[in-house]
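There's a structure below that I have some questions on.
Yeah, one chain of the complex is gone here, protein chain that is, but the others are all in their spots.
Right, subunit A next:
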């Protein structure tokens, strides 16, 4: 669906993935309510490409990333990875599959065990997946990977609280790549860092992607960062994909009203340009995922909404080659 032109083999296929949480009832007599964080998400990811997932806070970006890795168990759908549906696997089988799929976290310091040295933290996946390595071999691997992510190997015996956010994120990246995984989910890897460090970490990720042939899923609310690193992009609203396509197309001509509003809210670093453009201002907050509106999830805030939007969920349709969206009133290209 995302990119038909690429001939690379498919690495990951997600079909109708749905993740729900049960929220305990406030009263003993009420039924527990269900929160649908990821709703009927499907996409395909080719090897070597980078998929950006964007959306505002609480739209299910992180839950989607964790559901793909089965760190959060999804309820419905399929995640096809190396010919197997991850939803059917046992905990033990998933554990073994983790060698090839890793994650980088948002808060770099919090993702490192405060009582372990950097060397032990980075070596942890190795001790699990390659327990036969000797001490010196493991040390060598850790030092190599530290050099590759731009850390001074002399720091191997330091503890996480002695590092800055950017350095800590490099440690997190080193831990994620040490087993040479095929897929890495980057869950807002730079949003906790300041801008100059963001640039360094993005550059590092791009370098590692090339060196190790990684496929990335890059979750972020920062559109400029996503644009910088992604080949494809998914726009999520209330757990649903509202628009998907290759990055250049979606960014130059967003079709779904929500995507248009989202892009128009992104800051432009040039005040002249910023003053010229028209800003779409949305009214209200996104609805609660525990009690989604009927029809299209975006309909209560959409300026184009009509009766059909309020009754039926719009189907996902192709806008143009390499772009699809779910809306009854999307902006179609002129020639169509």
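The criterion applied here is as follows: contacts are C-beta pairs under 8 Å (C-beta built on N, C-alpha and C of every residue); 3 or more make two chains touch, one makes a residue touch a chain; residues count from 1.
Keep this in mind: contacts and distances are computed from a predicted model.
Peer 1: Write down which listed name, "LVIVD repeat-containing protein", "histidine kinase", "Succinate dehydrogenase hydrophobic membrane anchor subunit" or "Oligopeptide transport system permease protein OppC", is the UniProt protein name of the chain that is not shown.
Peer 2: Missing chain, per its UniProt entry: "Oligopeptide transport system permease protein OppC".
Peer 1: Out of A:15, A:107 or A:331, which residue would touch the omitted chain in the full complex?
Peer 2: Considering the complete complex, A:107 is the one touching the chain left out.
Peer 1: Tell me which residue among A:13, A:84 or A:98 touches the hidden chain in the full complex.
Peer 2: A:98
Peer 1: For the chain left off this view, which of A:27, A:157, A:252 or A:283 is in contact with it?
Peer 2: A:157
Peer 1: Hey, which subunit A residues sit against the chain that's not shown?
Peer 2: Spelled out for subunit A, the touching residues are 69, 71, 95-96, 98-99, 102-103, 105-107, 110-118, 124-125, 128-129, 147, 150, 152, 154-159, 161-162, 172, 175, 200, 204, 207.
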